[in-house]
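This view holds just a subset of the chains, kept in their places.
Read from first to last, the chains carry the letters A and B; within each, the first residue is number 1.
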Amino acid sequence: MSDAREMTWESFTKEAVTGTMPELMARLDRHRSLSFADSCLRGVGMVGFLSNPLTGLIMLAAMCYFSPWLGATVSVGVAVSTATALLLGLDQTDIRIGLYGYNGALAGAGITVLLAPEWDLGVLGYVVGAAAATTFVMAALMCFMTRTWGVRPLALPMNAVLMVLVVGLQQAKNGRLGPYIHPVNPSPGAKVDPTLRELPLGPGHDSVVQLVQAILHGISQLFFLDSTPAGIVFLVALALCSRFTAALALLGSASAVIASKLIGLDGFLVYLGIAGVNGALVCIAIGGFFLTPSLRSVILGTLAAAGSSVVFGACNAAVRVFGLPSSLSLSYCLIVPIIVVLKEMTPRIRGTELAATKGTVPERRVTVKQHY
Amino acid sequence: MSDAREMTWESFTKEAVTGTMPELMARLDRHRSLSFADSCLRGVGMVGFLSNPLTGLIMLAAMCYFSPWLGATVSVGVAVSTATALLLGLDQTDIRIGLYGYNGALAGAGITVLLAPEWDLGVLGYVVGAAAATTFVMAALMCFMTRTWGVRPLALPMNAVLMVLVVGLQQAKNGRLGPYIHPVNPSPGAKVDPTLRELPLGPGHDSVVQLVQAILHGISQLFFLDSTPAGIVFLVALALCSRFTAALALLGSASAVIASKLIGLDGFLVYLGIAGVNGALVCIAIGGFFLTPSLRSVILGTLAAAGSSVVFGACNAAVRVFGLPSSLSLSYCLIVPIIVVLKEMTPRIRGTELAATKGTVPERRVTVKQHY
């Protein structure tokens, strides 16, 4: 992290496309506000596991382009949760790499789907409250889960906070609930239509094009978007920093979408990309981040992504009883700790040291293998 | 704890109004039955975090006055759960200060609302069974939660046991279910009436008087009562031993009631005091007991009490699916461990040593601060 050297355009680019840009970080640390902005952008990137401000910046720009309201809520969310962590005096390094930002960013993004209308001050108030709450829950889960068992809370803080918020607000007059919030009892699958389609009751079509779209929607759903171009841009943003991570995201989304088709999950949800995003996150987490990257970790990640489709179906059915339209990324948060903790139980599953998963890209950790 | 000195009326009074009466405890320990009765009364006081038999006695007397059946179930509950702890051979000091009594007392109190009719032997049988079960759950959670993470089970044993009991008895012919038990699916908040009122469908009125009543009901709901005079008596009982605790109770209830009004929770539930009691308990626990008492702990407790209203709404919606009329104090039990465990994650949140939270009042611990 020597910031003595001059930073050239070349060295900047090299940093940007090979990792987590520690030199830029050291430079920006001279200015408190730039440092904060950098932490926030890294928080946005951490939604895809990458503490890279450029990745975050591209993603945020794409969001602002595809949905300005989403761009606003994500910006507010990541800023509030990062600021809350600073205010609480939590671990400086964790805050700096964006660890306390991504759940806030996600809470902001999720609220654009769950609450309405757009640009409403009340809704923005809920974004602020939810983003601040994710930091408390994140810090608590870091103690409960990470210290005790060495597994990370992932997006559990966002899932917990948004679920509590939406279920709670159903009991409130000023709840600002969006149009998708209404309780549905689970019912046997006979009437499920697995055809990929854009609208719940609209006509569908199972072509390769729609399958590819469903897989890319799985990437865009990282920030609650169902947009093929957004999916491509997010993929580019991931690939800029780590080609491996981008490939795992695509592989995981494809694995989950195909498994969902095989068991015949509702084609509207699959086309929307909600099954895909859980698979993408499962595959990145297992294939590249918490296990030592290897062929085995990638196979395990891909299989787990396929299996996530059943868990996704179950979580969905369960939360719909309470009025939620989908289980967000809950299935991902349930599956990954079960697989990752196996590193403690068998020498055949090798884990990355927790410290090393923070602020590095998987490419850097492949060579670490022999130390285990 | 020298019981060699003569106990005078003056020293007795001084003890009673400044703490947890260790001298009286030492004196009563000479007689097994008096010692047991003292443990039980302390158990009643521990519902408000205060291991003071006089606080417990005043509260119990008030219950007997306002609802003799409540007085009976609480007496049976606290006696059974304390006796179960003795029979199991659990930690003597914990039993002696009432730690294994308060969940039994609460189980007894809760059953007066959940089961019916009054003075029924079958219902009393369920009180005995539930109170004994709280001791098993309390001891297990002390091992699971307190030993591993240093957080206390609070009223979780009572919440777990009563929820299991009421949901289970819906499947039973001899369930003795009260009139409030029926499953309700959550539904979006459009039709919620936030006007403070005495009956679910009755007329309401949002005046300062009703607001103050709602806040005081939050205190009386410590033992499942919705009574302004009972709230005042309970407040006096708390204040007798610890003015700080009484103030926190009032502050927390007010914070939760006002937040509930702001988001527009059902005015009947708010007037009933169920939102208030969760806020009161959150504020006492965070503001005075598990964090080192300070301006910061009080602010954090007050904010958490406000936030508890959303969590309360969510817990309510969730448990109503299973037939429960309200989520008891579940939201309080969920929020407090999340905040309290932060003491492990940041030097800005200072916790009271667990041993010190047992059988002392917050006033005594303010000066302990510098040791951290």
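FYI, a contact is a pair of C-beta atoms (placed from the backbone, for glycine too) under 8 Å apart; a residue touches a chain by one contact, two chains touch by 3 or more.
All figures in this text were calculated on a predicted structure; none of them were measured in a lab.
Peer 1: Total copies in the complex, given 2 are shown here: how many?
Peer 2: 3
In the analysis below, only the chains that are shown with their structure count from here on.
Peer 1: Determine the centre-to-centre distance between chain A and chain B, using the mean Cα coordinates as centres, and give it in whole Å.
Peer 2: 38
Peer 1: Where on chain B does chain A make contact in their complex?
Peer 2: Residue list for chain B touching chain A: 148-149, 185-190, 192-194, 262-266, 307, 310-314, 316-318, 321, 337-339, 341-342, 344-349.
Peer 1: Per the contact definition, I'd like the list of chain A residues that touch chain B in the complex.
Peer 2: Going through chain A, the ones touching chain B are 88-91, 129, 133, 136-137, 139-140, 142-144, 147-148, 163-165, 167-175, 177, 181-183, 185, 321-323.
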